[in-house]
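Below: one structure, written as structure tokens.
Every protein chain of the complex appears in place save one, which is left out.
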Amino acid sequence: MTLETTGLSKAFGGVTALDGASVSFHQGEVNALIGPNGSGKTTYFNCVTGMIKPDGGTVSYQGRDLTGKAPHRIARAGIGRTFQLCRTFPRMTALENVLSAVPPTGLIGGLRSARGRAEIERAMGWLTRLGIEHLAGSEARDLSWGQQKLLELAGVLMAEPETVLLDEPAGGVNPALLDRIGVLIRELNAEGRTFVIVEHNMDLVMSISDHIVVFDRGRPIAEGPPSQIRTDERVLGAYLGV
Amino acid sequence: MPSGALLFQSVLLGILLGGLYALLASGLTLYFGIMRVVMIAHSAFLILAAYLGWWLHERAGLDPLLAMLGTVPLFFGAGVLLQRVLLTRLRPATLTMMSVLLTFAIALLIEGLLGYAFTGTQRRVQLGYGSASLEVFGARVAVVKLIAFGLAVVALGTLYVLMKRTRFGWALRATIQHRDAARLLGIDTDRVAGYGFGIGLATAAIGGTALSLDTTIYPSLHWHWIGPLMAIIVVGGLGSVPGAAIAAMVLGMAQSLLQIPMGTTWAQTVFYVALFATLAIRPQGFFGGRLAQRF
Partner (left out) sequence: MPSGSKVLKLAAVALLAVAVLAFPSIAPNPYILSAGVLVVYYAVLATSWNFVGGFTGYISLGHGALAGLGAYSTGILVAKAGLPPFLALAAAGAFVGLLAVPIGLAALRVRGASFVIVSISLVLILLLVFQSWSSVTGGSRGLVVPRPFQLTRPEHHRIFYFLFAGLLALAVLAWWLIDRSRFGLGLKSIREDEDKAEALGTATYAYKLIVFVVSAVFTALAGGLYALWFGDLDPVFQFSILTGSYLVLMALLGGVRQLFGPVVGALIVGIALEFFKVEYGDTPLHLVATGLLLALVVLFMPDGVLPAIADLIKRFGRSDRTSIREVSAAELREQRLQNAGGTK
């Protein structure tokens, strides 16, 4: 009853990005997805979240088949994601960025004011929790890189996903913020959210993950707890290009 | 039921027309591949080139084919300038939309200036060989149509060799496929993109020359070309040159054949029907078009 893929494959032109990836992530844990550059991690995320249609294989979540579903359906099924190069809505304020993560349902819901009190409270709550509430009225394009990453995360969390996919949360982030992000992920996990994290920063991966899946050439080659992955020869081989 | 000879003639004319469409669509495809720009002014430049050919013939008695020696380099330069000076000024986030407006504005400018300079009167080049025709298995084909087709084939062939066999072509293809990666490989993608636009506009110069040989031209004629051309690049799959060429041939042929039962006006609708059908059934286009899914 978790996020699971079987035989997921995708090729771009002649290049195989995913080669029958069968992975099962652990519910309620912090999962990490690592592997050398070009091993298909981001393509995997894109297939799981419906941004790309896989050529073959299935995606299922909590027993529901999500293969080839539209991204917004997958998001509403409870899977939120961030993007590799953090993406926010540049010409909206930080508050609006977070508010836009609550899609309305039905006609009446759609025509309700976007600035309902309860939602603003909740959005401000997330901004406060991520320490950027003082920027609520600033447009996202005026924020620093690190602030934008936090803002993106706030938006994703606003939608209350049970599972959060993070694509390189540490990318381009200063050490102090890196520590905060690490702590935050553990806290959010303790509250019951499942995480799947693509990350190159091994210190972060080893310190916060419960379960690690290693990708090479579009498929998993090893998985296990950090202690086991650290010493796995196949992983070493993949990274060193043996 | 039309006679066999008529049918054969239509097929032949369809091929000849398809060749010209293919050449022009390849230019549109280049722009789209390089910068995700739908270049509305492409066909306005086409008409401009035809007018230049007509004008030089009228004034200096120059054969339009010779005029091409001037218009092709001129248009190449204009294409480079268009990309480097104007399009790069637009914000990347809204580039696709704003470039449509900008090139649309250029099309209006060209149409207006042509109308101002040459009035709205219909013009036609009077050539010595203008009315000559050949008989091919009972079908009569005007020599000028054959010349136009020949031009298109030679130009497309040159483009193919340029793209596949030269260092520049390699750089251009790399830029189209993955701009950032191309930059990492040391390709000056900005310059390559500029030259790509130059080549695209050069196809309009050649096409315009071919057009001036056997068509009556007037300033607003470009709207009759841009519609079919845009339909062709969508049906072929945005960004795919071979796709555009195949779609151009198929649709050119369909148009030519449908003229028999439907007449010229209604036959034009085939492009729009194909456009809507493609978007409804297979929005990424029927022949390749990796980019199209997302645009």
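So that you can tell them apart, the chains are marked A and B in the order they are listed, and the count of residues begins at 1 in each.
Throughout what follows, a residue touches a chain if its C-beta (ideal position, glycine included) is under 8 Å from a C-beta of that chain, and two chains touch if they have at least 3 such contacts.
Since the structure is predicted, the reported quantities are computational estimates derived from the model, not experimental observations.
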Among the options A:Thr2, A:Gln27, A:Ser138 or A:Asn201, the absent chain makes contact with A:Ser138
In the complete assembly, which of A:Glu96, A:Glu168 or A:Asp216 touches the absent chain? A:Glu96
Based on the whole complex, identify which of A:Thr49, A:Thr67 or A:Thr163 touches the chain you can't see. A:Thr49
Where does chain A touch the missing chain, residue by residue? 49-51, 70-72, 75-76, 80-81, 83, 87-96, 99-104, 109-115, 117, 120, 134-138, 142, 155-156, 159
Residues of chain B (touch criterion as defined above) contacting the omitted chain: 32, 36, 38, 40, 86, 89-91, 94, 96-98, 100-102, 104-109, 111-116, 120, 219, 223-224, 226-227, 230-231, 234, 238, 265-266, 268-269, 271-272, 275-276, 279-280, 283-284, 292-295
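One rule holds for everything that comes next: only the chains that are shown with their structure count from here on.
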Averaging only over C-alpha atoms, locate the centres of chain A and chain B and give their separation in whole Å. 44
